[in-house]
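As you look at this complex, bear in mind that one protein chain is not there, while each of the others sits in place.
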């Protein structure tokens, strides 16, 4: 109908600042919504004296899942932040990859609820597989986004060398490996599996130097 | 009582930056709240071994609705962003139109819940009509906002020509047409209708050039 | 124990930018959370064909309450924005007044749920009194914040004259008056009361000039 456009309406490749602000918002909300799932079980009878203290203690698997997911998402936020400081520009594909990454991170709310509820139930193993598996998927999309950027060097800050980019990938891969092991461990021990996921968070909370000393 | 004001207290026409920041916040929250609706059905007996894996698989319509709505809102955010890069200034009417647009986008949470719950129920068709119809209404307000801006060229960036503005409208109309068809399809097949809505998201995830190649 | 501090650690009077950003966040979340309260009643039997369409129509009071509260909070955001463009600096008291204002605005979620649920119930009048009364309280804190600022002219932008400041107050008072009338009307007709509250939103959506033509 018309001659094809010779130049796009708006730049196809743009600054990352607004993408980062939007991602920050999603991270902040996803991390805060976790608390909504901490509830007293409906079986607790509020009219009966002496039951509340016990009920609050019995919620410890819920607290453990809350702490693990909160710290994991906080670390993912910090890593996302670090990653985008190395990214100079964004294109439509990167925006889509980032949207999918945010989608799986937001989704973590649900496996958190499931693992907390089933921690002391017969299906605890399945719940822990679901939880660590969801973290593994998140890690895969994290690495996928970085792999995409590394293959489009014009999106990277000029100061980032290929060897630097590969080092980042190697550090992020630690998460993938541990989450995969945690999935296997979940069949034998749900608590051990969740604690392993928590340790990934602790690892990334270390300064980069100490992390490098462990990995390389 | 008083002489009418000769000049307004504050500029009637202002920069769009704060409107964009507020809209970004609403988008980020609307997209993140979707996960709260993913829940194990209350009919699942947590005390019985071997039921969880099956229950998680049975939730696939919920996951499908989650993915479709998440990607749709993410794309709407990206398009809103692109649109406001072409808008230089805002007035009260544009603020109101934008508020109504945000209202229908936020509302999408509810049809998402309905279509997920009824996907395999007798009323699946009605649910899919409600879902695709809500997306159609959102698209209409999206185009309406742009039509308003195009008719007030002083709100547009000077670099945007009328032919450019019309091209944007034509691309956005693709969403309208497909959502309308998806409404019709919903009477025959709810899954086909939802997948069509998902494809609109995929279309807008393409780079502008490829989209233009499809539409024009 | 120690000599009293001769100068404060940090400025007692500071820029408003971060207060505005925080307020914007609370507005964006308060407005988005409204949708979580739109739910199919638990009495609807999903397994029975032909019930969904009717159930969705029966929710119209919920939609009406959603639209009214969404537009009202959107307008309050816009007015808050306009007001803080006239405020140059903030002090602790203004921060506290602003926190209380945000608290009553966030609270509106609850009366919205109540009025939607009781719209066609015997206690509809009480629900509408609660709803319009909550809006009235919000308006009082809105005007209170502005009154405080006007009495501390060093917090105002130098370009704002006292006559300007009073004009703003007069326009905001329209909301107070109509909400108070809506409270009275609620005893006779809940729908009329809610519609009056909606009209306040429409009034403030008008450009300042037209509003002035109505009020002054």
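By written order: A, B and C. Residues from 1 in each chain.
By our rule, a contact is a pair of C-beta atoms (placed from the backbone, for glycine too) under 8 Å apart; a residue touches a chain by one contact, two chains touch by 3 or more.
Predicted, not measured: the structure shown is a model, and the values here were computed from it.
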{"item": "Chain not shown, its touching partners among those shown", "value": "A, C"}
{"item": "Given C:22, C:63, C:141 or C:203, the one touching the chain that is not displayed", "value": "C:22"}
{"item": "Touching residue (missing chain; options A:40, A:64 or A:140)", "value": "A:40"}
{"item": "Touching the absent chain when the full complex is considered, from C:55, C:83, C:126 or C:174", "value": "C:126"}
{"item": "Residue numbers in chain C that touch the chain omitted from display", "value": "1-2, 4-5, 8-10, 12, 18, 21-22, 25-26, 29-30, 33, 36, 91-93, 95-96, 99-100, 102-103, 106-107, 109-110, 113-114, 117-118, 121-123, 126-127, 130"}
{"item": "Chain not shown, touching residues in chain A", "value": "20-21, 24-25, 27-29, 31-36, 38-40, 46-53, 56, 66-67, 70-71, 74-75, 77-78, 81-82, 85-86, 160, 164, 167-168, 205-209, 212-213, 216"}
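Keep in mind that, in the parts below, only the chains that are shown with their structure count from here on.
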{"item": "Graph class of chain-chain contacts, one of line, ring, star, complete, other", "value": "line"}
{"item": "Inter-copy rotation, chain B to chain C, in degrees (Cα atoms; steps of 5)", "value": "90"}
{"item": "Mean-CA-position distance for chain C and chain A (Å)", "value": "35"}
{"item": "Chain A: positions in contact with at least two other chains", "value": "29"}
